[in-house]
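Below is one structure. I have some questions about it.
Here the complex is missing one protein chain, while the rest keep their positions.
And now, chain A:
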Amino acid sequence: MLLSMEHLRKEYPNGKIAVDDFNLQVDRGEFISFIGTSGSGKTTTMRMINRMLNQTSGTIKIDGEDISQMDPVKLRRSIGYVIQNIGLMPHMTIQENIEIVPKLLGWSKEKRAEQAKKMINLAQLPEEMLQRYPGELSGGQQQRIGVVRALAADQEIILMDEPFGALDPITRESLQDLVKHLQEDLGKTFIFVTHDMDEALHLSTRVVIMSHGKQVQVDTPENILRHPANEFVTNLIGEERLIRAQPNILSVSQIMLKNPAAITPDKTLDDAIDLMHERRVDTLLVTDADDVLQGYVDLDDINRITDATTPVSRFTNKEVFYVQANALIGDTVDRILKQGVKNVPVVDAKKHLVGIVTRTALVDIVYDALRGAPATDEEPASPINADIHAAATHEGGESSQ
């Protein structure tokens, strides 16, 4: 465990409780985002890690060592620090800026210069820029320097306080790619404070959602999208984002219909027709006694047989297209739609039948993802979408189980 925070509490002299019972264990190479409304204590928590603030109670350990026992100056030199307003020294060249911490640590001039070159390459900026002053660079370039400066002394943990808040969306995206690269390829550990949910979900291995000094939910982006802990989290994520994310976080088992109409191979044609009539479907799935999927029977196939006592096994279609229950919809929806089948049986790992996905359910998901809104009764805006939707409803209505 690289960083461990236990029962952290920060109370100001005026009685305001900024952080209350904060617990988090961070592994090497993780990318943790703190997100919440302003005043939720996310920045306060982050600033306690490099002792810019001291906690009222609780412990923070880095590599098992209690930081309250460490010299704060030494501690800060070992932790990268990037702030929103960039914080480059305006009177120093880019090279001098990058070399600040190495110089504080007493590195030799040659080693520092070498490191500065390495860092500017990491920032994907030309080496000539080392001799420029921060004011001569664009905001995005400055923050690139700000980011790599935080790594210049091989810091393992990098703290970032809304580092890209002031940048335009395109610049912001390219900087997000930069920090993602630093985390994934160099194995750096990031503690990232943001109020941008897209940013948090895109970059993080885990997201810490905070409100009024308390942790509301700590989980991976996927799990947060899948199971928002409460209404606050749902609101923070936003309904639109939740819907958009559905194909990538919902599994097939979440949209399938349970209890599909199924029949065993030893039953007769009569039984099959009775069951179809009873369940008002035109297709039956065929499973053996252990519920393992064998195939399906279709009304068209049955029509051609006249003997009512023919066993089901005689007219079972063995070539059946099925999907796994735990597969993500985003990964399977294309394949399902291309197959052109009306509905798809869902099986578990041992091919036991667990449910069925109808075309209607799938099209609803695709529709929601495209339109960014739940498929309700409202008029679809584009005629193409309207056609797809109507056709799907029609077809699905016929065959739904």
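Here is the rule we go by: a contact is a pair of C-beta atoms (placed from the backbone, for glycine too) under 8 Å apart; a residue touches a chain by one contact, two chains touch by 3 or more; residues count from 1.
Just so it is clear, contacts and distances are computed from a predicted model.
Missing chain, UniProt protein name: "ABC transporter permease", from among "Xanthine dehydrogenase family protein subunit M", "Carrier domain-containing protein", "ABC transporter permease" or "NADH:ubiquinone reductase (Na(+)-transporting) subunit D".
The hidden chain makes contact, of the residues A:86, A:209, A:233 or A:354, with A:86. Across the entire complex, the residue among A:106, A:135 or A:169 in touch with the chain not shown is A:135. When the omitted chain is restored, the residue from A:77, A:144 or A:172 that touches it is A:77. Shown as candidates are A:17, A:52, A:229 or A:243; the residue that touches the absent chain is A:52.
On the side of chain A, the interface with the absent chain consists of residues 50, 52, 73-78, 81, 83, 85-92, 100-101, 104, 133-136, 159, using the contact rule stated above.
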